[in-house]
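Missing here is one protein chain; the remaining ones are kept as they sit in the complex.
Order of writing sets the labels: A, B and C. Residues in every chain begin at 1.
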Amino acid sequence: VDFELECVSSAGARFAELAEKHAAECAVTADQHDRDGSFPRERWAELGRSGFLAATVPEELGGLGVTSIRDLVVGISRLARGDGSVAIGAAMHTTALWNFSRLMGALEQGDDAPIGRQLRLLLRAAARGRVVICVALSERGTSLGHPRVTATADGAAYRISGTKVFCTNSPAATLFLCSVRIRSGNTPDRLGFALIPRDTPGVVVRDDWDTMGMRSSGSGAVSLGDCLLPDHVVMQAGPVGSLPADMFTLAVAGALVLAGAFLGIAEHAQNITVDRIGGGPGGRGRTGPAGRSIVQAMIAENEIDLMSSRAVLDRTGHVLDRRLSEASGRSEATEMHSLMREVQCSNMVVKRAAVNVVDRCMTVSGGAGYLSDNPLSRLYRDVRAGLFMQPFSALDAPEYIGQVRLGLDTELDG
Amino acid sequence: VDFELECVSSAGARFAELAEKHAAECAVTADQHDRDGSFPRERWAELGRSGFLAATVPEELGGLGVTSIRDLVVGISRLARGDGSVAIGAAMHTTALWNFSRLMGALEQGDDAPIGRQLRLLLRAAARGRVVICVALSERGTSLGHPRVTATADGAAYRISGTKVFCTNSPAATLFLCSVRIRSGNTPDRLGFALIPRDTPGVVVRDDWDTMGMRSSGSGAVSLGDCLLPDHVVMQAGPVGSLPADMFTLAVAGALVLAGAFLGIAEHAQNITVDRIGGGPGGRGRTGPAGRSIVQAMIAENEIDLMSSRAVLDRTGHVLDRRLSEASGRSEATEMHSLMREVQCSNMVVKRAAVNVVDRCMTVSGGAGYLSDNPLSRLYRDVRAGLFMQPFSALDAPEYIGQVRLGLDTELDG
Amino acid sequence: VDFELECVSSAGARFAELAEKHAAECAVTADQHDRDGSFPRERWAELGRSGFLAATVPEELGGLGVTSIRDLVVGISRLARGDGSVAIGAAMHTTALWNFSRLMGALEQGDDAPIGRQLRLLLRAAARGRVVICVALSERGTSLGHPRVTATADGAAYRISGTKVFCTNSPAATLFLCSVRIRSGNTPDRLGFALIPRDTPGVVVRDDWDTMGMRSSGSGAVSLGDCLLPDHVVMQAGPVGSLPADMFTLAVAGALVLAGAFLGIAEHAQNITVDRIGGGPGGRGRTGPAGRSIVQAMIAENEIDLMSSRAVLDRTGHVLDRRLSEASGRSEATEMHSLMREVQCSNMVVKRAAVNVVDRCMTVSGGAGYLSDNPLSRLYRDVRAGLFMQPFSALDAPEYIGQVRLGLDTELDG
Partner (left out) sequence: VDFELECVSSAGARFAELAEKHAAECAVTADQHDRDGSFPRERWAELGRSGFLAATVPEELGGLGVTSIRDLVVGISRLARGDGSVAIGAAMHTTALWNFSRLMGALEQGDDAPIGRQLRLLLRAAARGRVVICVALSERGTSLGHPRVTATADGAAYRISGTKVFCTNSPAATLFLCSVRIRSGNTPDRLGFALIPRDTPGVVVRDDWDTMGMRSSGSGAVSLGDCLLPDHVVMQAGPVGSLPADMFTLAVAGALVLAGAFLGIAEHAQNITVDRIGGGPGGRGRTGPAGRSIVQAMIAENEIDLMSSRAVLDRTGHVLDRRLSEASGRSEATEMHSLMREVQCSNMVVKRAAVNVVDRCMTVSGGAGYLSDNPLSRLYRDVRAGLFMQPFSALDAPEYIGQVRLGLDTELDG
């Protein structure tokens, strides 16, 4: 692909190179896992062994040391060319570790030193490929800032109960990052985030993911039944309804990295379409479909959409790299809305474009893409997932973006 | 405006600063010139006096020394916030001089030394604000690579005859850069480019520009009636129908710089709309139109379109800056198609987005924008011009982009 | 045009035939009136002389006796092929008289007998071509149901004061149908409708219409300065904010008839485009632009849009003809929302389609359509007016339609 996104850091370049290797492996099994709705455990094992899952662990702890969000986007886009389901899981995992890496130092030096030390241990284990994070924030019938899963104080411990849904990676996850509602005596409930090991008694991974697309992302429900956890694994995060800066940063970065997966899906669809009909060596040139103006125009519209997508990820990735490194580990939530607006605009560009690109490839396929054994039939279903993702779905993002641009008070709690 | 495009070079920053000053002046008279269809001579005089028109003249010759196409785009976008008609003229003028600056050194050392020296004199004059270039390539009923204006060899001179149309800046132009069909004895006709001073006997500026929009761009017809010119002002450019690398470079760069004007128009429309209804200090906030979700969503769609536009100009601008500086002054035409594809994709993104942004501002205006004394009614007409511009209009670009992507042989001659 | 809309009644057919004759006359002067922003008085005189303006006056009173809204739509679409500005004025005039014809009988037999008799006289005069109605409902800064123009009771008379805007036809109007806020002693203000003769002392037609398009529709402001009128010319219409059934019927019918004008504009744009490039006798066939797939596809998209437009006007026209004739002269406002939903859906289809059709014709014109002397440059500006029109602009209609479909309480007061 000409003019595709390239990494700016050498750590990023190593990450992207690994991503391409894993994409090739994922491509072999993607259709079968899609058909079965099964989680590609062997692919995740490979991601762990190669060091890919330690991409955002600092080099001194044994990771690749990728700190650039922009480069994370690039690597995830490459992986998504093989299997979008794996890519969205890898995006969530690596961005969560990226945030832990950012927070570790600051936390170790403050009141939250036990959490900081906990993160250091976690990151060291991650560097050895022993950690898979599941970011488990969603619940049925409520919004991000208002979890119903409770963490009830019990001496120096918490008892955590409730059910999370859309828990991507859950079949392989070793650790669940959960938003909780902290209950402690008579004080008002507070928002918190808990790191819950999979082997905690009471954790039940439902593995009940059955959807139209992204079928091998393992995004089922996780039940938490009175899980007893020491208090240093629960981070206090302020009043219910208001996302703290740390988590806002994760939300901003995570949303952009996820968008990378949808670029990769779209690039893959366009590549297989052009390879099939193109005028290059071995192709049929103008005597085949490539010679039709209507087909050329559809390929062109895809190029235009891909260009927009790459460009907004490139530019917004640079903006995040600059702004988030300028910011202290703990910046103010109020400063984050303008960044989130940029990320949400980028998301809308990329995710809509990806849907349109795959749809045009379907059209150009002349019906062949509708057959189950044609990869386009998977991409068509997978790519539609992007527009649902939190914190702002396609239904919610426009109001949020407009409110920020118009200078109105707004909430992240999409 | 948050996250607007910023220049990367200090020369570019000076250019953009001047552009903002001139935009403020242009804004005062834009509506009147639009109404009259008159050319804003006083604005062009100011552009000359301030050094703005010498933006791309090398510093050692007295210019600002802007070499970055990306920064030219930024500056033109700022100027266009004041008056799009002036901005497209300034885009053509500055890009033409940018190309002359690139060519000067190479030409001085080869067979075309007389042309090189001619360009040096021209650039020196331009640095003193005495030059306004009119890029006069279009003719009725033919394409870019097949001009019908003839340059007939007559000893050490050429006699040039014919009519050019869409001659932007022509009312103020001191020099016309014209494509010609060179006729010489029995040899086949060749493509050439002539630099024709305005005071050459036989040059008649028709000043007959009367259009729906871009009414003060002075883009009327110029008749050339047997204009006698010394042969060193006519550059040989190869066979008819095939644009030479030098001109291909100008076409690539010029198309992107022009797109900057349409970003500026769209930014201006969004800015005046948000200023009118926004929730900032002095605004009515949620009690006014800004409180309506439907309005927020329209403002958001505009932000999404503006983000795409800025991002593709940013990214493609960087690509051109890197590739065109890597290339020698005279690169191969065949290498240029991939750059032109990127530029055309960018153009489609920006020009379509600009039309849509202004249209949404119209809708949000609730009818007020339809009144002649509302600037939106001018922007709505001006912004539609972008999709017509050569070498690839909205009707032609998709086939070209698709053919390049599909690896088919293609032509620039849109 | 194949498959164009045809009238179902013989009265409608006579009306459409007249419309075509007038369209041919209007076409001659449309561009000049557009350029000047002048009202085509001579065209309106012809409309009066031919009986066109008496289309909806009952036959027994000397009119054409058109009662079908669907046929009114057809006739107005034909007239709009000549001049859209005249067509929207004619649409408002004829629909207002249609409503008066409906109301006359019922009113004559009830408490409002004086108004009924007044309408009979008015319709007789209209049959002789002596009446031009201006529907003057809009005011700056308020909504349809909340006029600020006051009608203050003064004995057996009212004194009416205030300013109306968007008063289409006002330069030629003999009678202004104005919404007013009735003030009478200590009772709460009520909504009313007054019929104000032009020669009433205090009426000042500002003739200040200056817009981007629909420039010869004469839709300027009308000032009412303490106009003294007998009380039988003011119809009581219920509480402020709530449109009465009579006026709701007029609003429903009027909105659909107006949409006919935008179909006509779009048909005209497509016709002149196909005539110019088509493959018919005298055309260049496949050797010209018509041979390009990209052009064929644009012409096809226009056909698709025109088909939708014709079909929704046909179907909704039939629905109105059936439902409004079933209804008594005074049906319940609550029953009208489902009809208004249909009309607003139709309006969105037709008005968006019309904008898109003209825009594609512009693109196919390759720039020629952008020149002031090309009719497309007028159509492009005229056609944009449709999406602003009350009671529901493109900004307001979606919420209204959605609320009605979702079974929520809603208001007509857009």
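Rule of thumb we're sticking to: a residue touches a chain if its C-beta (ideal position, glycine included) is under 8 Å from a C-beta of that chain, and two chains touch if they have at least 3 such contacts.
Keep in mind the model is a prediction, meaning the values are calculated, not measured.
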Left-out chain, listing which of the shown chains it touches: A, B, C
Residue in contact with the excluded chain [from C:Ala16, C:Leu53 or C:Val349]: C:Val349
Selected residue (touches chain absent from view) among C:Ser50, C:Thr163, C:Gln236 or C:Ser308: C:Ser308
Of C:Val73, C:Val233, C:Met298 or C:Val355, the residue in touch with the unshown chain: C:Met298
Given C:Ala290, C:Ala354 or C:Leu412, the one touching the chain that is not displayed: C:Ala290
Residues of subunit B in contact with the chain not shown: 292-294, 297
Residues from subunit C at the interface with the omitted partner, ascending: 2-3, 274, 277-280, 283, 285-286, 290-291, 293, 295-301, 303-304, 307-308, 310-312, 314-316, 319, 338, 341-342, 345-346, 348-349, 397-403, 405-409
Where the missing chain touches subunit A, by residue: 166, 210-213, 294-295, 298, 362-364, 366-367, 370-373, 377, 380-381, 384-385, 387-388, 393-395, 398-399
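Here is the rule we go by: only the chains that are shown with their structure count from here on.
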Chain whose Cα mean lies nearest the overall Cα mean: B
Length of the line joining the C-alpha centres of subunit A and subunit C, rounded to whole Å: 53
Intercentroid distance (Cα basis), subunit B paired with subunit A, Å: 41
Shared-contact residues (touching 2 or more other chains) in subunit B: 295, 298, 398-399
